[in-house]
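Below is one structure, written out as structure tokens; the observations come after it.
Subset of chains shown; positions unchanged.
Naming follows writing order (A and B), and every chain is counted from residue 1.
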Amino acid sequence: MQEDRQRDVLKRLSYIEGHVAGIHKMVEEDNYCVDILRQTYAVHKALEKLEQIILEGHLLTYVPEGIRGNREQEVIQELLQLYRIAGNP
Amino acid sequence: MQEDRQRDVLKRLSYIEGHVAGIHKMVEEDNYCVDILRQTYAVHKALEKLEQIILEGHLLTYVPEGIRGNREQEVIQELLQLYRIAGNP
């Protein structure tokens, strides 16, 4: 991953880790279920943003390199797999 | 799209059209909401299968052609957009 992108991803992961730790505390303190669910939904959202940034890096660098470097089959199969996994979480 | 793939996609679209028409009839006859929702969920599933087949064709033919044909920027930007739209339906 490019350095800037990696730094951004790490910052976002730290934020997500703090968020999940906060949810852990909410459950320990027996907070209201609906409030807890609102927080878990926010974690999904933060994860999705992270995935977009990682995928963008992958598409901008690895995919074109792979296709020009005769690893086309492998690169395309992986993109298909990612889409299939993402669509059936 | 390759001919086989196109034929498969058209068959699936006809099936989806019949499915939606069936839901229309269920609502007209005031069927139970939960049964209607089960059917709309099945339509999502059928659509997702269709999208995978279309995307597979795109990735296997158009994307490698585009990257080798110097339309790399355009091809990659479109893939990013597709992922963004799919992830935020």
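Heads up, the rule we're going with is that a contact is a pair of C-beta atoms (placed from the backbone, for glycine too) under 8 Å apart; a residue touches a chain by one contact, two chains touch by 3 or more.
Please read these numbers as outputs of a predicted model, since none were measured by experiment.
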**OP:** With 2 copies present in place, identify the total for the complete complex.
**Re:** 4
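Here, only the chains that are shown with their structure count from here on.
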Original post:
Just how far, in Å, is the C-alpha centre of chain B from the one of chain A?
Top reply: 23
Subject >> Touching residues (chain side chain A, partner chain B) in the complex >> reply: 48, 51-52, 55-56, 59-60, 63-64, 67-68, 72, 76, 79-80, 83-84, 86-88
